[in-house]
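Shown here: the complex without one of its protein chains, the others still in place.
So, chain A:
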Amino acid sequence: MPDVQALVNDFVLKLKRRKIEGSHASARHTAELLRSVISHQRMPYMNQAGALIDAVKAVGEQLIAANHVELAVGNIVRRVLHIIREEDLSSTATGIEGLGISAGSDDDDEGQREDRPALSAAALAAAARSTLRAPSLQTLLEDIPDSAAAPQPPSSGGDSEGKSKSADKNLRSRKLKHDVIEAINELIQDIDTCHEQISEQAVEHIHQNEVILTLGRSRTVKEFLCAAKEKNRSFRVFVAEGAPRYQGHVLAKELVGKGIQTTVITDSAVFAMISRVNMVIVGSHAIMANGGVIAPVGINMVALAAQRHAVPFVVVAGSHKLCPLYPHNPEVLLNDLKNPSDLMDFGEFSDCMDFGSHGGSPLLHVVNPAFDYVPPKLVSLFITDTGGHNPSYMYRLIADYYSADDLVVKRSYLLSVLLMTGTLGIRINLKKLRTAEENFANSIGCWCNKPVEAPSSKTLAFIVQI
């Protein structure tokens, strides 16, 4: 499928060259790209989900490596992987058990989110995996009987599938792909409509005569505020300009266009103004699994100011910004240092950066980080397209969207082993490890009668023990 490869390369190049930036755009493009990857993927006779997962992982790996800062790309790749797994499980379950679970419980389960048949299958699959993870809050609350979830080990499922279902295989193979593509279409639609879904909740949060403070410009925040205005709420907005890109100026213009009373302040005036503010609403770049937020630079300061004056600090974000990773050294690893010329004119200061004097090292350095990390304890509420959530609830949400197997999107798990050994401080001979890995993979493969796609953390730990 050369045309798909060309598409992938093109997108990778665009990501690398920072031609596609911003969570929304990159998430959408990624989803579309993966959709076409899947639709072009030739389906093998056996283990179709595995083939799809492999294909998506192969592409996803490149995409994530292309711009490690754009977390939305990785999120979407993992979402798609999750979708494939769910669809696979549900089709397996339907194949074997002829759908033992009543439709009613299905609807109850996921109905509040989406009542599509495809996702009801996903819910079933989620239930099927419930032995692997702790029961989710939703299932506990809604009291789905555990027996109905019918835990069926995936390996044996694949096995029996291979044996018995030869007649409707063709049909099912098409069905799996079709279902996956359907689900991805829904995902794309979700990404597109996340702004509307978030802003539908605006009136619940913004009350009459309130003062809202925001920093920089976020499309989600803008739509959120505009939605409240459309519902005839009258409120005032303080916009911190968001140096060095001054997107706040753009936002102020847009808000005024909608007839919202707007005040522009400098970033440094946030603390002075915060005592008059009823609520801080900001956008974000990504929400991490611990409930921490990666957001445009300056927001940490706003969050601290809000905490000092007990002002609610609300983050609005589409669910595609939900990242299943934990932030480790986020100021550096999840940051992007942009062009220093945003801060100041190179020509004006070029005499301060003369390498000819001062022993070859200039005394002036200019640093322009793009993002701040806001720890979860500073966040009062997340408003995503599925509703408002506490920071401590984020990991639950993530468990609903992602499967734990996909956290490391690598086809080979060599690197994850290396990572683990690295943290343990063990040096392992690379060659030895490689052979060990191959042996291990083979043995597991024989054992499960199906190639291992990705190791769970258990198997990794096992390797390390070896």
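What we mean here is this: contacts are C-beta pairs under 8 Å (C-beta built on N, C-alpha and C of every residue); 3 or more make two chains touch, one makes a residue touch a chain; residues count from 1.
The rule is simple: contacts and distances are computed from a predicted model.
Missing chain, UniProt protein name: "Translation initiation factor eIF2B subunit epsilon", from among "Ribosome biogenesis protein ERB1", "Ribosomal_L14e-domain-containing protein", "Pescadillo homolog" or "Translation initiation factor eIF2B subunit epsilon". Across A:204, A:230 or A:354, the single residue that touches the chain missing here is A:354. Shown as candidates are A:265, A:366 or A:404; the residue that touches the absent chain is A:366. Only one of A:4, A:25, A:65 or A:304 touches the chain withheld from this view, namely A:65.
Residues 6, 9-10, 12-13, 16-18, 65-66, 332-333, 337-342, 345-351, 353-362, 365-366, 368 are the ones on chain A that touch the missing chain.
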